[in-house]
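A short write-up of the structure that comes next.
One protein chain is absent from this view; the other protein chains keep their places.
Presenting chain A:
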């Protein structure tokens, strides 16, 4: 029945449209309640789709077609493909493709690159078709089997290179995983194969990331939010800082301190950068990269952390930055131009304190660096406050994309709700 409906729709489309199907901005009507979001003055939002699956990241093609990577898959449904045929902004065709599940998703050179947790693959895009073709190719492989921090986002520099975060399957490189009293391994052997960003060729097939690629930057515990900034030609990443300071060192950190520390760090990732994980963490209250307690730290001494690269901005702890986007569109006011949007997924490691950070923030930029403080841009995803348990949040922002008209898209990870934020 559904299939028939799609068929009829598609046929109608094919018959009626010889022209572009890129939706025109003036026919967009924001939802009365902005899809539940609170936004700065002048902005509004509409819900593109309510429930596409467990969404992770999102891409929007030049014709307005939308692709969402999914975390759970019941049979060739790792990518949700959305199309709006009427121009009102609502997706009226939703199809599924792809046998992989994961996080990274990027349209690049006629392919849909996909960061499955264990490999990066690419699906061919097909002229005029919503769904990518089935015949995927393996680009990068050999990633460690990870039960934590397994997301694999990837970025392209426009010079033929692809950058993949390999998150550390660890909290603080303790000898025994997340166990009180277990010391930090020194040197941390994980850094040889994870806890950094690796660079591989974007076109060569079947590359082993360790043998055929090179480590571009290290000391990054995990960064799901990464973005190549085309304006300045540099890579940026926002790190998930370490957890559980109070649980492992209750005599040193109160539950309040452990909720706030360490900072989630925003990095300008140049070649050879070392940001210090697991030996160091950033304390945004002292503005200092300090030695981690597993390595003899006392909350203030720096020692080897003096030489680690500091963040360009620091956010309160555990808010879980899951996507980063530099805004280059023409729709939003001038202040947003080339600035950064960051989707925070919301915390779990602030318990027993309330959970925080179920929102999208904006950071103004001037050239390579922030030019002002961060501010909450889109809020209201959780639908309740305070959020005592992470599961109380109805929606959690996880992915960001910019549409061809300059709209900002946000996807949620609980149900796969997709919003389109516009300015008028």
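The criterion applied here is as follows: a contact is a pair of C-beta atoms (placed from the backbone, for glycine too) under 8 Å apart; a residue touches a chain by one contact, two chains touch by 3 or more; residues count from 1.
In this text, contacts and distances are computed from a predicted model.
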Absent chain per UniProt: "NtaA/DmoA family FMN-dependent monooxygenase", "Phosphate transport system permease protein PstA", "Cytochrome c, mono-and diheme variants" or "Amino acid/amide ABC transporter ATP-binding protein 1 (HAAT family)"? "Cytochrome c, mono-and diheme variants"
Option from A:156, A:193 or A:348 whose C-beta touches the chain left out: A:348
Filtering A:110, A:250, A:296 or A:367 for touch with the omitted chain leaves A:250
In terms of residues, what is the contact footprint of the unshown chain on chain A? 32-34, 36, 38, 54, 71-72, 147-148, 169, 176-181, 243-244, 247, 250, 348-349, 351-352, 380, 382-386, 388-392, 394, 396, 413-414
